[in-house]
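What follows is a structure written as structure tokens; I'll ask about it next.
Apart from one protein chain that is not included, each protein chain of the complex appears where it belongs.
Our next item is chain A:
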């Protein structure tokens, strides 16, 4: 349970980290808060020759508001979101998700960027930020680029980062005041990775809905236009028309072949729909 020996370097600048990663190639791994990577090192599942610890890069510990979005630096921690040290993309919205991630001692070091790069299909940021249509900014040897989170997540534990690439920021569109967000996950024990995640971003005033079913052993299934789950339209009574069969069919098409798995995922989405319909309150926090 002790990691295999590795070298560690703590750059201060993004450019230095990119240069180190590009030069070191396959044997180098990035570590942010280390709350997912640490266990893999301790269990010797990962045996890199060089760990590039980016936790000392101040430029990644930022957050800024744009007119229609909030941009979080990669090193913003779950606790930073939970405690409101950074602006929320919606009223208490990310705060509620953050407070349900793992345990407080993990949230104090675990980061939003690290979680997205680890890309566990069951992780909270992977799912919640996909549901909200987030983008990620990547710094690499040839400059910076933005990528939709859905394009960034290429598979289970797999992301679109090339050699020398570093995720530096996450841009989350602001949720309009008329919209509501339901986010429910199913865990057998508090703090563990979810067995199923359901999310719904619905705006009855605009007649739009975006649904997500996650923790399906693959990147989350995102229905960018989820009106078909609600009889083809979104209005004030959308929740009453939730079409479980349509959700199950979408899961089946996405490769969820086990009927019990489908049932659990559809039920969790149904609860997210109910939450978006009104059970949500700022106090609905998942964990202390």
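The rule is simple: contacts are C-beta pairs under 8 Å (C-beta built on N, C-alpha and C of every residue); 3 or more make two chains touch, one makes a residue touch a chain; residues count from 1.
One rule holds in what follows: contacts and distances are computed from a predicted model.
A.B. asks: Look at the options "Diguanylate cyclase (GGDEF) domain-containing protein", "Carbon-monoxide dehydrogenase small subunit", "Cysteine desulfurase" or "Nitrogen fixation protein NifU" and return the one that UniProt uses as the protein name of the missing chain.
C.D. replies: "Carbon-monoxide dehydrogenase small subunit"
A.B. asks: Who touches the missing chain here, A:119, A:169 or A:200?
C.D. replies: A:119
A.B. asks: Which positions on chain A touch the chain that was left off?
C.D. replies: Touching the missing chain: residues 1-13, 15-16, 19-20, 22-29, 31-51, 53-58, 60-63, 73, 75-80, 83, 85-86, 101-111, 115, 118-125, 155-158, 189-193, 216-218, 255, 261, 286-288.
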